[in-house]
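Removed: one protein chain of the complex. Kept in place: all other protein chains.
Per-chain residue numbering starts at 1, and chain names A and B are given in the order in which the chains are listed.
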Amino acid sequence: MHMADALLSPAVGGAMWAGSLGTIIYCAKKLRDKMDERLIPLMGVLGAFIFAGQMINFTIPMTGSSGHIGGGMLLAILLGPYAAFLVIASVLTVQALFFADGGLLALGANIWNLGIYPCFIGYPLIYRFIVRPNASPPRITFAAILSVVFGLQLGALSVVLETVLSGITELPLNTFLMLMQPIHLAIGLIEGFATAGIVIYVRTLRPDIVDDLEGVKSLASGVSLKKVLVTMGILAVITGGAFSWFASTHPDGLEWAIERIYGKPELPEKQNPVKENLAKLQEKTAILPDYSLPSKAGKEGEEHAPSWPAVDPGTSLSGLVGGIMVLMLVVLFGIGIKIARKHKEQL
Amino acid sequence: MSHHIVELKDVCYAYPDGTEALKGITFRILHGEAVGLVGTNGAGKTTLLLNLNGHLIPTKGEIAVGEVPLSKGTRQEIRRKVGFVFQRPDDQLFMPTVYEDVAFGPINLGLTEEKVEERVTKALEMVGCLHLRNRPPHRLSEGQKRSVAIATVMAMKPDILVMDEPGSNLDPKSRRQLINLLKGFRHTKIIASHDLDMILDVCERCIIIKDGKIVADGPSEELLLNETLLEENNLELPLSRQCRPVKRPS
Partner (left out) sequence: MTFDLEFFNLGYLDTLSNKDTLVHRIDPRIKIIVSFIFILFVVSFQKYEISSLMPFFLYPVFLLTAGDIPFKAIAKKVLFVSPFALFIGIFNPLLDTQIITSPLGIPVSGGWLSFLSIIIKFVLTVSTAILLIAVTSFPGICEALERMKFPKLFVIQLLFLYRYLFVLLDVALRMMRAREARSFGGRGKEIRTFIRLISVLLIRSVERAERIYRAMLSRGFRGEIRVLRSLRLRPFDIVFAAGSITMFYLLRNYDIVDLVGAALEGVLR
């Protein structure tokens, strides 16, 4: 469930990058001053471990398909929130570069989606809340599953919001959610179970790794419940407020914003059967019934700005021909460079 | 100038879980000596070496390196004198390039940039790896990694070289190169190894350890050719000295 550049808008992508970068800086600062120097090789090796661990697959019971773990919660349990976040960010960075998992812009979103929720919500608020030192296996299992599921649900929700807010896809919010959330519920259950299994098993062989790598985690778990709740509360109020202001003063709030930024309005939409059904479905399941997001099955009877005659969606004939021409020129350009290089090598 | 450079007096070490790994080790090593540490797996070789470098502190007894007694406070000082080459070179080469790995030690010693450059170049030359200076460690062969690992230690100009299984996983040629390299070092050497032929070649003195105790301490030529002694300690004669019937073409 990695985000891809092609599904993001610059605004959303940039915002997610700002959030992730801010968190990276924050975590690094938190660690730097009081960090046990043992963390440096440990974080690096565990990052490599997660990477390698993701390559080992197992069959999912009752489905026969294979899966692999994500590892975010496991890292949080082993290293504490700040170090774990940095490790997750580093793993995703290497994956983005070497495996093109998503892209460079989406990397910011991915770090957020896969890092924030396990490290700063799942681990401190759920896992640590339930699990005490020397907790029994059932307790650990329960805590792990709950925190992983919660984290993944939030992560999946974020992916949906990011995609829909970017306006690239036609998928309506609800449909998208109905696709993503159940899948990630299932993934969460399995990963939570696996995470618990690992923690329990490792504890029998080397309890010091799990319970508290001496000194390594003591500063790291200093996330106070109250602080997090207050911060989240404030953020929720701000975003909610901004959103609803937009919705109330500008019926097509985001569309209006996009129009202002790019100077090109959306084209008028016509109804079609699939969309009609989805629209009906949406009304039944609508979460934000009075709010419509751009390029979605809109409310009936919405007025859209008339299309400008001068608008160029790149589909007029000259545009098409020009496009093909340019593509050919680009290919020629590439071949030209290749020849030039070969020539240089031969000299 | 001959003085004791390493001195162990009745050293005992027990792991946190209670396992007694060393049960009263006593020996002295002179400046410039090359001593081989021999014994089966689990005999206590690695534990002993880790004690020498201050990674573990003896639960009983004393260790003195260059007249400095080992304690938590003097650990750092002793590590400056003792160059420890670990068993697996991958554990020792953790920087992005060979240069940075070899420079790690000198930088931590507080040397200036020019001095660091000097030390790194000399150390890499010593092990014949100067051409590898910009290589990332994961692109080195086992033998190259070994050599570079030694260079990382040499760059700190230690008084004593301690090596844990330096020859393992090496192909014959690399092994031979390593042996020649070690023979060329004038440092005091303590080498733990299963490769009895290497010990025979490089170390004039040899200490046999069994179950955390020293069972023999003397010239390698004597100990390592004493079949009975070796067999008592679950060892064998060095391969080069074992009589193997050679099939002659008829």
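One rule holds in what follows: a residue touches a chain if its C-beta (ideal position, glycine included) is under 8 Å from a C-beta of that chain, and two chains touch if they have at least 3 such contacts.
Model, not experiment: these values are computed from the prediction.
Screening A:A15, A:I130 or A:I209 for touch with the missing chain picks out A:I209. Only one residue from B:T26, B:T40, B:S71 or B:T97 touches the chain missing from this view: B:T97. Although one chain is not shown, part of chain A still touches it, namely residues 1-2, 4-10, 13-14, 24-25, 28-29, 31-32, 35, 37-38, 40-49, 51-53, 55-61, 66, 69, 86-87, 89-91, 93-94, 96-105, 163, 167-172, 175, 190, 193-194, 197-198, 201-202, 205-206, 209, 262, 264, 267-270, 272, 274-275, 278, 295, 297, 312-327, 329-331, 333-335, 337-338, 341. For chain B, the residues touching the absent chain in the complete assembly are 50, 53, 55, 76, 79-80, 82-84, 86, 88, 90-92, 94-97, 99-100, 104-105, 107-109, 136-138, 152-153, 156.
Criterion: only the chains that are shown with their structure count from here on.
Remark: chain A and chain B have CA centroids separated by 49 Å (rounded to whole angstrom).
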